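Note that this complex is displayed minus one protein chain, with the remaining chains in position.
Showing chain A:
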Amino acid sequence: MKRTTLKPNQISLLQRIHIDGWLLLGLLALMAVGLITLYSASGQDPGQMERQFTRLAVAAVVMLVMAQVPPMAYRRLSVYAYGLGLLMLIAVLVVGVVGKGAQRWLDLGFIRFQPSELMKLAVPMMVAWYISKFTLPPKHMQVGIGFAMVVVPTILIARQPDLGTSLLIASSGIFAIFLAGMSWKLIGFVAVALGAFAPIMWFFLMQEYQKQRVTTFLNPESDPLGAGYHIIQSKIAIGSGGVDGKGWLQGTQSQLEFLPERHTDFIFSVFSEEFGLIGVLGLLAIYLFIILRGLIIASRAQDAYSKLLAGSITLTFFVYVFVNMGMVSGLLPVVGVPLPLVSYGGTSMVTLMAGFGMLMAISTQKRFMSR
């Protein structure tokens, strides 16, 4: 028998559909852990499992689609995406829909849309686009403009108010600038400036509920039945898990519903309670693996825009992980950041996977050109 074509192996098949195998492996592992934990955290609710599974599938499709787009196309879209996002953020503040005490949604008639989600990608795209127009490292002037591009949407989102998302967006832009090679001197200066900004933020930008979260964070036991309840119950869940955990579906804090928000923001507490420190080590290894892979993709990217975008997306992913784990274990105030790809919930998952789609596009679509 004659064969004219080589039978493509798996890697080359993945290459053909622009999927990065290592990254995919990490993401699938994470999703698996997420579904297992959610099954327990939701109280074995098949409805929630079904909805989460659907979301993951949709997000995976979004990732696949995003992976097909050439990085250069993203570059060209950067300005429009950012501009559109900014307009919508302003629109949200004016005509937005109020939900859960915050004005985050834009009702487009057929769909309710959270413009801040678009900005999670548009801000690093815009900053990467702008910085990469010039040679690296960026000059002070470019850094300043880059920061301006970050600060405006950050403040708009913080006003909604949505402290968690504004934090994510600010860091995504700042990461791009940092990776571009912003001088250490300037970094020192910005750090000092931010320190000075903190009181301004406290007195002028933060809402009462956000201030309360910070106070509660500093001393949760001061109000064990009120604002401190979440964090205390979460720490009890984590601490009582011990080294090897109470076992899957055996976490009393979660199964008996002492733990609030256990399937969304506090799902890490459920995981820690049931799988213990050993499970936590495994989960952190998966996250670290994905981050490492993302940074490798960024380093191997061909052009500055791709590098900065890939790096920023990866590091922002880490911020999710760090802030979520930090807040549920009492290291950080509770700011409403989900544990990426594990927490129950749709919008941020789609955005995250769209970002990973871009990473995959950057990883797999390289033009063979000379420098």
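Convention: a residue touches a chain if its C-beta (ideal position, glycine included) is under 8 Å from a C-beta of that chain, and two chains touch if they have at least 3 such contacts; residues count from 1.
The rule is short, and it goes like this: contacts and distances are computed from a predicted model.
Among the names given as "NADH-quinone oxidoreductase subunit J", "Peptidoglycan D,D-transpeptidase MrdA", "Tripartite tricarboxylate transporter substrate binding protein" or "Putative anti-sigma-factor", UniProt records the absent chain under the name "Peptidoglycan D,D-transpeptidase MrdA".
When the omitted chain is restored, the residue from A:41, A:122, A:163 or A:179 that touches it is A:179. Screening A:42, A:78, A:114 or A:253 against the full complex identifies A:253 as the residue touching the chain left out. Of A:71, A:146 or A:276, it is A:276 that touches the chain left out of the display.
When the full complex is taken into account, the listed residue touching the unshown chain is A:329, out of A:329, A:343 or A:364. Seen across the whole complex, the unshown chain contacts chain A at 135-137, 175, 178-181, 233, 235-243, 252-253, 256-258, 272, 276-277, 280-281, 284, 287-288, 291-292, 295, 298-299, 304, 307-308, 311, 315, 318, 321-322, 325-326, 329-331, 371.
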